[in-house]
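Only one protein chain is missing from this complex, and each of the others stays in its spot.
In this document, chain identifiers A and B correspond to the written order of the chains, with residue numbering beginning at 1 in each.
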Amino acid sequence: MSRTHDAAPRQTSSPGLESFLADYRPGWTLSGRFFTDPAIYQLDLDRIWKQGWLFAGHICEIPKAGDYFVLNMDKESVIVIRDDEGRVRALHNVCRHRGSLLCDQPEGHAPRLVCPYHQWTYRPNGDLIACRGMQEDLDKSQFHLLPVAVEEVSGLIYLSFAESPLPFAPARDQWEPLARPQGFERARVAKVADYVVRANWKLVWENNRECYHCNLNHPQYIKANFDHYNADDTTPQLRDRMTTASVELESKWAAAGIAPRSETGMTPFPDADRNIWYSANRTPLVEGYVSETMDGRAVAPLMGDYPDPDVGTLRMRSLPNFWNHSSCDHGVSTRLLPLGPEQTAIRVWWLVADHAVEGRDYDLSKLLPFWQLTSEQDWEICERQQRGVQSSAYRPGPYSTTKEYNVDAFVRWYLKKLKA
Amino acid sequence: MSRTHDAAPRQTSSPGLESFLADYRPGWTLSGRFFTDPAIYQLDLDRIWKQGWLFAGHICEIPKAGDYFVLNMDKESVIVIRDDEGRVRALHNVCRHRGSLLCDQPEGHAPRLVCPYHQWTYRPNGDLIACRGMQEDLDKSQFHLLPVAVEEVSGLIYLSFAESPLPFAPARDQWEPLARPQGFERARVAKVADYVVRANWKLVWENNRECYHCNLNHPQYIKANFDHYNADDTTPQLRDRMTTASVELESKWAAAGIAPRSETGMTPFPDADRNIWYSANRTPLVEGYVSETMDGRAVAPLMGDYPDPDVGTLRMRSLPNFWNHSSCDHGVSTRLLPLGPEQTAIRVWWLVADHAVEGRDYDLSKLLPFWQLTSEQDWEICERQQRGVQSSAYRPGPYSTTKEYNVDAFVRWYLKKLKA
Partner (left out) sequence: MSRTHDAAPRQTSSPGLESFLADYRPGWTLSGRFFTDPAIYQLDLDRIWKQGWLFAGHICEIPKAGDYFVLNMDKESVIVIRDDEGRVRALHNVCRHRGSLLCDQPEGHAPRLVCPYHQWTYRPNGDLIACRGMQEDLDKSQFHLLPVAVEEVSGLIYLSFAESPLPFAPARDQWEPLARPQGFERARVAKVADYVVRANWKLVWENNRECYHCNLNHPQYIKANFDHYNADDTTPQLRDRMTTASVELESKWAAAGIAPRSETGMTPFPDADRNIWYSANRTPLVEGYVSETMDGRAVAPLMGDYPDPDVGTLRMRSLPNFWNHSSCDHGVSTRLLPLGPEQTAIRVWWLVADHAVEGRDYDLSKLLPFWQLTSEQDWEICERQQRGVQSSAYRPGPYSTTKEYNVDAFVRWYLKKLKA
């Protein structure tokens, strides 16, 4: 179909992309246009955001048939709803009559989706079941709500705007055994925080893909984690310390059946050559920490199937829009959605066990600070970088081969997708 | 002239329009670009807003020579002023010296228009009469303010940016006898409300051209009016009820000499085939209502020449920017002006007889709610629709042949103008 209102084919033609890439140098940062140009932004939407799998939210947010939430991305609006059979559906939030939004609240409960304009009425699976006032011969089967592909893995909901989405099974196969014991499908959302970050989404990812910046920017994070130690920083003593922590935990986890795979330090991700857009691992926290909290102590009851607090952190990430760090007692999900060349909408969720009661079992003032501080420190970094790369004096610079190999891996993955 | 600063001829060329119309299907809604694309917006300005007759305001707002108000449309600013001979003039609000705005207040009194920059001074008819400091040989006759065509009908002021405006006489001939008894030229403005509605102006019209949406969206309006009853809704009993109301009133009005023409239900309008951009009729209110108010009772003294309250409602509308509903005791005018592809400035006036005194003869808390509620209900609908038609998932949908024939008529009129 050629009727999307902002397809702008001329702007996104290959010649344009080639000119943007003329001065690209492997191992160096992208040129400034990639973070500011509307044509590149449109390419990003078309070839990455509308082709890949996007994290949308959590199963536990829509427990009953008719429960829904709305996801807005750029000009798109999608209703994620549990249907009458209990399946999760994703439907474009656009009435087939005259195009009104069906749901203008961010979340709610709707046994039937009734358009507020003329009351065309749809089932949660998208079927049109009533359109009072229309001609008798109107064939309702031609007017179901347009669907968006949807998948679930361990309580996480993903959607894809692609007509032929990438296979989701490899991600599910890898994540299921790692994420199952966390019990996300039996979680409660303790808090959601929404941010509008004035930076291109790629700068947010580049920031996420290295801990070179952690030492001075994330005083809380580095107390809990090993991953700011890279190859060139690790003394033999430190390496011993990390190995010891890993070996001990791995055997313990293996005995408990909860952890097939552990890595210390920064996990290599993504992998452009093998088209790997998802990754998960479980890794030790530093000695004395059982949770990513200000003092390392647990701040909520154990989640899921965990037998004791000593489970390190589960980490998951998927391109282009998700990461999660989970400790024994809580999990934190982060979702990115592009708002324009220079803006990204970011939502952060804090999840606890569904039986946990605020005030009795957990306290937001202890649950939130670790990731609230760490996240907001990063958003500030990204906004400062966005302002710099706009300058005519910005020149691509070299990545550290020991500390920024994953940023380079991200750029390579990105460019491969963009050229696809 | 080719010097308008945003003529952008490439964007508004016919090839562009053809591509926008490639998937147009008669009887169905327009594609999303018509409500979002800057090139279409420019076409709308050039071929509709700058060619047609625009309602500007009421004669009673500028009773004395030198009284003026300013109308801003897109980048244009126009002074509507009563000149020394008592004629209403419309003049571009732009000094001929260095282009400063002459009047930066929305309304006022100016026996002479004096530019605040260097005091070039104009008569209210636009003649330059003083420009102290300029060379002696400057020919003042070459520097009158640029005029805008202006017409009046029954106390309503219209203007046209066109060099050769459409004939106005047919509209005046139709409206005069219907509107004269309302006495707009002897009215008082009781209240003005200004809105910025985040929707394309065409969505506002599409909303205006059907009452399919009234039942659930306009609980106040439908209590007073018959026009949500369309062909398919009317039972024989209801049809009898409407006919009875009409016949009774028509003979009564004919006796009083005030109503040449009555229609119940939605008036067919506009008429693309006959190029009809104006329409007026008088129609009964439901039994027990003498005014479009919350309880149907009059809330102000009789206006104009009305002998008693039983005059139904006078309704007028003209494309692209005006409608008015008037009862025996008050009239409500609505004016649209485009602010961009996705924004429309809307002003609503409430008028009463000029001898009415607030607090004694009328009370705003009783005068305003009926149309304030109904208007704001519609703006909310339009904004929701605007958000939906931006989606790549928006697909043109079918109009109801029994309830949305006037929306389809609007679209046909619009496309005919656009292609002209």
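Simple rule for what comes next: contacts are C-beta pairs under 8 Å (C-beta built on N, C-alpha and C of every residue); 3 or more make two chains touch, one makes a residue touch a chain.
None of the values given here were measured: they were computed from a predicted structure.
Between the chain not shown and the residues A:Phe143, A:Phe161, A:Phe184 or A:Tyr212, the one that touches is A:Tyr212. Among B:Leu146, B:Val196, B:Ala254 or B:Val357, the one in contact with the hidden chain is B:Leu146. Subunit B residues in contact with the hidden partner, per the touch definition given at the top, are 3-6, 75-77, 92-102, 104, 116-119, 133-135, 138, 143, 146, 161. The set of subunit A residues touching the chain not shown comprises 23, 29, 31-33, 36-37, 206, 212-213, 216-217, 230, 232, 381, 384-385, 387-395, 397-398, 400-403.
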